[in-house]
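Pasting a structure below so you can have a look.
Excluded from the complex is one protein chain; the other protein chains are retained at their positions.
Here is chain A:
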Amino acid sequence: MPGKLKVKIVAGRHLPVMDRASDLTDAFVEVKFGNTTFKTDVYLKSLNPQWNSEWFKFEVDDEDLQDEPLQITVLDHDTYSANDAIGKVYIDIDPLLYSEAATVISGWFPIYDTIHGIRGEINVVVKVDLFNDLNRFRQSSCGVKFFCTTSIPKCYRAVIIHGFVEELVVNEDPEYQWIDRIRTPRASNEARQRLISLMSGELQRKIGLKVLEMRGNAVVGYLQCFDLEGESGLVVRAIGTACTLDKLSSPAAFLPACNSPSKDMKEIPFNEDPNPNTHSSGPSTPLKNQTYSFSPSKSYSRQSSSSDTDLSLTPKTGMGSGSAGKEGGPFKALLRQQTQSALEQRGGSPHRFCRRREFPFFTLTAFPPGFLVHVGGVVSARSVKLLDRIHNPDEPETRDAWWAEIRQEIKSHAKALGCHAVVGYSESTSICEEVCILSASGTAAVLNPRFLQDGTVESCLEQRLEENLPAGCGFCHIPYDELNMPFPAHLTYCYNCRKQKVPDVLFTTIDLPIDATVIGKGCLIQARLCRLKKKAQAEANATAISNLLPFMEYEVHTQLMNKLKLKGMNALFGLRIQITVGENMLMGLASATGVYLAALPTPGGIQIAGKTPNDGSYEQHVSHMQKKINDTIAKNKELYEINPPEISEEIIGSPIPEPRQRSRLLRSQSESSDEVTELDLSHGKKDAFVLEIDDTDAMEDVHSLLTDVPPPSGFYSCNTEIMPGINNWTSEIQMFTSVRVIRLSSLNLTNQALNKNFNDLCENLLKSLYFKLRSMIPCCLCHVNFTVSLPEDELIQVTVTAVAITFDKNQALQTTKTQVEKSLQRASTDNEELLQFPLELCSDSLPSHPFPPAKEHLESASSNSGIPAAQRATSVDYSSFADRCSSWIELIKLKAQTIRRGSIKTTVTVEKASPMSEGNFRNRSAPPCANSTVGVVKMTPLSFIPGAKITKYLGIINMFFIRETTSLREEGGVSGFLHAFVAEVFAMVRAHVAALGGNAVVSYIMKQCVFMENPNKNQAQCLINVSGDAVIFVRESELEVVSSQPPTANCQSSCPGGDVTT
């Protein structure tokens, strides 16, 4: 499907003075796409040139359209010497490639130079004409929609959620090429910017291909990151969730128009895995060949090569089967039946289930109601690798294998929790010199298989009308067998339905489900930790790090648990643990939103026990601390309005017998298998959580617990999408980024001092935010996202991005509104039997000893024939550690009866309202672009805009910028430099969104902010990577006006969801 790209350069404004003599500029523009370049005429002597060029036309492959950015360079013409570059604009034309997104890119773009920053603006118009061409061997994936949003986008409905897609490309980092010694910093920066842009395009195209292959039409929860590995290369990797989405306005569920080369694909039915423990296969697995029908690296001339993690370490287990491998038993059989019947229904086209995903992972954090059946708890895995030992650094295989290993581990943890899927899944890295920590985490869950396959949805919809289900609280109930619990937990009967078992605490990485019953409000809970580490080289370093990691995880977990109890809450959502590696220390930062789930038991308090009871003054001290803690808990309960109804023991029933001795976890390090550490991560004591103060360290811990200051009154904060307990949002929002770097004095480098410094840094940062945003009170900081990095020996950098949203304190909770939303998302509900199935399954499925995988894995690692011994030694296997993580992984979820009310009727009205708003909006969206004054573009890390309705998604925004200076002092020092740069990045994002015709970016995220300085040389450099979804929104107040008009043009404007044009 080739296409024609058309570009017109209209005008420039506010250009810098390039000719000192005349104080003017003779500007012209080069427009480059691929290898073709066009030039405009020189517009003499003006800072506001009017080029009004002809249409420059590029005839290109759609493959290039997806990969290449449009590059616009503004230059100053010089008769005698070389022309001076003023700056560049890179335009990602991807949004023009799908039918439902933008049709034209037109507007003022800041002209950006990596040394000088923004230098004026240029007005550009870009259009694309695509020609249909049904080439089955095509390499492009035009038409697949990408969303950063980690839930089903607001104006779509999920027909099928296919599952995990990932891709990784590697290239040499231009900054480390030999040529970098002789070229200017500007040339080097531009080479890097362009390369990353190219690699992102390529990555996105390849992911798109995988999606088409799975017969999906969209990627939701798309997260792309780059790893600056230094000498060994530059990696761009992405994960996402493939879906088939359907535009809400279209009446029927659409299946993707047949455009994928699926005929080539072998049908791989559910694999009856012969081996329940899947760890035996290494990278050399014979199953390797079960990959895609095309090898993407085939026809690429570019250096970067592609990856396929399909070096599958594992036989494919049916995701849709909702089972944990073989143990699936009856449940699986049932599912098979279902799918088979669906299959027959569809006239026996077996190709539709071409391929089951090997990793049942979902990057989504919020789900259509009914999707999530049970939540098992957090699963995570980390692995320490050495970058300088990659055999073939230019090829992605090694990294693919690394990630595959980690994913495999995650999968097995989930299985250990009796879950067949992982939701809220994310991956990250931390690199310091040649050491790299790879991390992955998610929430083990049992999902409703109906969403994972097609053909059943229609019937589900019908079912929904028939069945009037009572509220299931299934999703807070444990998915694993209570007698064979994978880790010690205190189980009670659900406080909501009193039928099923729930754990005492639940940790998850997902957002609070919309129908969960929460008592009171939530709050941001952070655990912060530093550990010193000796400077070391290579293996010694990696070993030291892997030895530290389990202790860090343990302490982070303990801190989280303590703080949660101190708040009087019993569940964590949106948990994100970041471990950062530096030259001489490791930092751990965990953020989550604590809530009180009505279905879980009331948390016990915290009890302090002294070790030396005969010391009188000590005793007194201890009791004093105890009192302080009790006071704090009481105060917090009041602050967060936690007052659960009293329930007498009898109603709950007899306590469940404590799990037996296997609550002790066996944990071991793969390096030192002789040394077996026994850690008990269980904090499941019934009444209180006992803290023993036996040394100063413990004292510190208790003190640090009490030093966390609650936000000033009128402020709330959380790191999830919305604040549990607040839903009367008003429309004012303020997204911000704050960066702090502190320098540690090298004298006080002890763990305690370090911890205190880090703690103060975070607390002060939060205090500053509250102070700065005080004019918005009452307000809530949502989606608070902390990132820690260690740019140098004694520097700690913390970057925070969040959004402050005002809410109306007086207005009564708008329950109706939220219910409409709930009902909207609710595509189907499950029936009781299904909900309970996994529970029953688990009881016979889990093997008698809870942690075979860990052991097996160790064995397999050591005996693994696929990896040469030498290499194995270098890549310190940290994998077994993850098993412990699964222990502090807690669970369950709660569904309240009350929420089920009032859905279907409201659904109808809402669905009716949506198309016309869309239709009408087209007309009204035009004026703001034409207007000369700058239109407001909102930015938010959330997937929605309070008080407004998103009517259209215009495409993904994914931008990467480098800024460098050699005059740091003159630009106001490091703060001045970075402040200006961040402001410029925002400006460029806004300009791109505005040019697409949008007025907001949702799911905005600053994925990277790498800052390096050299004050002695008066230099600094910073790299920033941001992404988000460009959208058009309409205020709800305006919407009412619109919807009162007769809906005339609604059908034309709303393209059917599955209609993928290629």
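Going forward, a residue touches a chain if its C-beta (ideal position, glycine included) is under 8 Å from a C-beta of that chain, and two chains touch if they have at least 3 such contacts; residues count from 1.
Note that contacts and distances are computed from a predicted model.
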item	value
Per UniProt, the name of the complex member that is left out, chosen from "LIF receptor subunit alpha a", "Mediator of RNA polymerase II transcription subunit 7", "Acidic fibroblast growth factor intracellular-binding protein" or "GOLD domain-containing protein"	"Acidic fibroblast growth factor intracellular-binding protein"
Hidden-chain contact residue, picked from the options A:C155, A:A571 or A:V937	A:V937
Identified contact with the non-displayed chain, of A:S975, A:N1014 or A:S1037	A:S975
Touching residues (missing chain, whole complex) on chain A	13-14, 108, 110, 118, 121, 712, 734-745, 757, 760-761, 764, 767-772, 774, 795, 797, 932-934, 936-939, 972, 974-976, 978-980, 982-984, 986-987, 990-991, 1011
